[in-house]
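Structure first, then comments.
Yeah, one chain of the complex is gone here, protein chain that is, but the others are all in their spots.
For chain A:
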Amino acid sequence: MTAALAVPVVLAPFLAAAVGLPLGRRLPPGIVAIAGTAVSAVLAIAVAVSSRPAETLARLTPTGGIAVTVGVRVGGLSATVAVMVTLVALAVQVYSVGYLRGDPRYPSYAALVSLFTAAMLTVVLSADLLLTYAGWEVMGVCSYFLIGHHWERPAASSAAVKSFLMTRFGDVGFLFGVFVLGTAAGSFRITDVLAAVPTMSHTTVLAAALLMVVGVVGKSAQFPLHSWLPDAMAGPAPVSALIHAATMVAAGVYLVALLFPVFLAAPLALDVLAVLAVVSMLGAALAAFASADLKRVLAYSTISQLSLMFAALAVGGRTAAIAHLVSHAAFKALLFLCAGAVITAVGGGLLTDLGGLRRAMPVTFATMTVGFAALAGFPPTSGFFSKDLVVAAAGHAASGEAALVTVAVAWLVAVAVLLTAGVTAAYATRAWLLTFFGTERPAREAGPVLTGPLLALAAPALLLGLAALRWPELRPEWGSALASVAVVVLGAGVVLARWRAAPGRDPADLLGRARPLLASAWHTDDLYERTVARAVTGLAERVVAVDDRVVGRAVTGSGRNAGRLGGLIRLSQNGNPQLYLTGLLAGVLLIAVGVVVLA
């Protein structure tokens, strides 16, 4: 029953895409897309409520080896995440009708968002790792199309290419990881793979886990494959909300949680994941503090928040990671949609162009305040509770309880998580001040199609943590809660004090001369540009040059040699067969020549 409900969860948005792509122009905007997503959301909730693990499978194709299956697999984790995905997607679809009003590309846009939703749900609900990979890749291409929505702008089209290539590099790692696991288990079914983990050799598990880390790092924009995400902000704001905050980048976290037994059997991979997460969370938080553009602040904050989840996973806090995944989806989608409302009202997202919108846009102000509070981790927002779970998990690991990673790494994680919490509060406060405070400016509040989804998302962003208190494992621990609140207050306080001292001035000036370095995330992009991109381009030009000259000339030469070789062959094949074949060939030649001459 549960499985039967789960299949249409994936199919509904897929059908919406299939109908919307060719026919979208002739139908009222948004009808198909919203209907598809709504059906999916209702069914996803039904699946989550029935909450019994279930699986249904069919053979997709023989391969000559391990067959590929298609099917859904429902568990507590996947049901929760499916609800999260469909609800955020629904809010985004509704919002997009208003945000892209009058845009001639809206029909294909809505269909692509539907297709994207279907792909994400495939990742979440698939019962077969290869199917998961398929969804994983389709998300990548949808993201490519949607970032490149304004394809006439060079910045958008190059950001789209960059995002696809960087994530695809990771995807290759993921695919190879699937090969390792599938071959070792003799099946690509997730249930079979997880069951077979204890029987796999240590090398196999470690190789699989490390390959998965490569895939996850690419998709979730973690260091060193992080730099596509800030550029991806060239896409429309609702795309950023859905893809680059609440879902696609979250798929990496989901995957690690899903295949957690594999990682538990390979602690070294968790160490690697922890270190990458620590670098990403602090680096991205500082970059967010230094960024000059509202959406880029949010993009960097996404990288940083995802790192928090990975850190939680690395120290064994699977529940904490998922809790933060869900609350982050709510508040980050909210923040991006608010940013979209602000950008529509002001005409741009540069923080220097914003400010003083508090009175002009009261709904956006109120909801975005909730979003920033949740991002910063102020109680009693959802962000406070989920972040506290992460801090607590890191604390436990550092104190040596049930540590998966080495204690040194656990300490590193614990310190980094607290530091990041402080910087996060600082940059959230800064962005909030620069957007809504300072000199008042005239602007118009967004219409109800836009503010409706804002209010709808503000509720979970504010209340999710409180609502989750009924589950004991989601309740905060006092020690870690006090510590994190103290850091958060400190971080926000420094920025507030600076703002008081110098009203209207960007608190990022606190960074002094380090600011450009931080804003560019330590020039990692320049580095890639100068090494990888330049090397590949250079190599490509060399290949073309060589192919045109050397190989081409060799062939012209070989033409001459062919005659000689033909003579040799003739010598070795003297006799009747040769005659017959020559006759046959001559016949064909005659027909061909006759054709040309006669016509």
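The criterion applied here is as follows: a residue touches a chain if its C-beta (ideal position, glycine included) is under 8 Å from a C-beta of that chain, and two chains touch if they have at least 3 such contacts; residues count from 1.
By definition in this document, contacts and distances are computed from a predicted model.
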Look at the options "Multiple sugar transport system permease protein", "Cytochrome c oxidase subunit 2", "NADH-quinone oxidoreductase subunit M" or "Alpha/beta hydrolase" and return the one that UniProt uses as the protein name of the missing chain.
"NADH-quinone oxidoreductase subunit M"
For the chain left out of this view, which of A:Gly64, A:Gly347, A:Pro442 or A:Pro472 touches it?
A:Gly64
Check the options A:Ala134, A:Ala284 or A:Ala431 and report the residue that touches the missing chain.
A:Ala134
Extract the touching residues of chain A with respect to the undisplayed chain.
60-65, 68, 130, 133-135, 137-138, 141, 144, 148, 151-152, 154, 157-158, 160-161, 164-165, 168-169, 172, 175-176, 179-180, 182-183, 536-537, 539-541, 543-544, 547, 551-552, 554-556, 558-559, 562, 565-566, 569, 572-573, 576-577, 580-581, 584-585, 588-589, 591-592, 594-596, 598-599
